[in-house]
Structure formats: C-alpha cells, structure tokens
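Contents: one structure, followed by commentary.
A single protein chain has been omitted from the complex, and every remaining protein chain is retained in its original position.
On to subunit A.
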Amino acid sequence: MGREVSESCIDALITEMVSSYCNRFYVNKPEVSARRIEAIGYQVGIQLSERYTVERPRFSEHLEAIKFICKEFWSELFKKQIDNLKTNHKGTFVLQDNRFQWLTHMSINASAETTDSSQQEPHSPNSTTLDANLLQATSMHLYFPCGIIRGALSNLGIPCAVSADASNLPACSFVIRIKA
C-alpha cells in the first residue's frame, strides 16, 4: 500500500510531540497542551478511520463500530487487537490493552539509586510517590491515542468522549462514553 516508515520513527515522533507541547510550547499549562495533543489525535483518527473503512458498509450499531475499533483498527495501528472489551450497555465501553505499544518503553528514573548490585525493595516508602510521578508522566502520553479513538468514532458517526487510565503499566484501558 505504498511507502512504509519504521516503527521507531513513529515512536520517537510521538514522544517528541508530547515533549514539545509540554516543555516548549505551553510550559506550565498542561491543560492547553493536553487539549492540543488530543486535537492532533482527533484529526489523525478521522483520517485513519477513513482509510481503514474504505471497502466496508456502514456500521449498523454502536457495538459494531466499537468492535471494529477493537479489532481491525487496533491491528492496523499496533499489530494486535484490544485484549478486553467491557460495556455497561448504556453507552460506556472500556477497552483494555494489556501491552499498549506506545507505553512499553516508559519507565521512570528511580530517585536515589545506589550503583551497587542490590535490588530495590518492592515496598519501599517511596513507591507511592514514584507511582504518582509515573502516572503524571504517562497521562500526557495518553491524550494522543484518546484523540485517535475519538476522531475515528466521530467519523463513523458516533460522537463520544474518551479518557484513558494507565495505572498498571504497560496495560492501559480506554473508557469511551457515547453521548446519548
């Protein structure tokens, strides 16, 4: 289907995009950078869903469209499908990916690490603050995929709101709320 780009390039581009918006364009204004990054994702999602639904008929119901996102759309983007889909049948869907590709390489700097061979204790008192830092850092990187999902769904005729939760790296879950 034409030209290809290496995956590392895309990973690096997305990393740099988040870093530029957070650290250079809108320093100290995380909400503005988050909105901008999500808007970029929205555009990308619209275009990608156009491309990937070229030969398909229209989706008869919301669940079909969500299943398309979980299977074909996700495999085109990340070469794997969503691992778990939950719904409350009232317009809320939770998509869980047990190994979200753009978060696999993320790991924080441990604050005071000795250079000896001693392993870190699993329940040190610092673990909660480290987790909080990690959460904050990863949340910025989740706006782009949320935007992609929102753009894809709205192009299929389903306006919605998407949020993400990555408390269990590298697993990540996306919550889609369809506006009734």
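Here is the rule we go by: a contact is a pair of C-beta atoms (placed from the backbone, for glycine too) under 8 Å apart; a residue touches a chain by one contact, two chains touch by 3 or more; residues count from 1.
Throughout what follows, contacts and distances are computed from a predicted model.
Peer 1: Which name from "Trafficking protein particle complex subunit", "Protein YIPF3", "Hydroxyphenylpyruvate reductase-like" or "Cell cycle control protein" does UniProt give the chain that's left off?
Peer 2: The UniProt record for the chain left out of view names it "Trafficking protein particle complex subunit".
Peer 1: Among A:Ile108, A:Leu135 or A:Ile178, which one touches the chain that has been omitted from the display?
Peer 2: A:Ile108
Peer 1: By the contact definition given up top, give the residues of subunit A that touch the hidden chain.
Peer 2: Listed in rising order, the touching residues are 8, 11-12, 15, 18-19, 105-111, 113, 115-117, 119-120, 137, 141.
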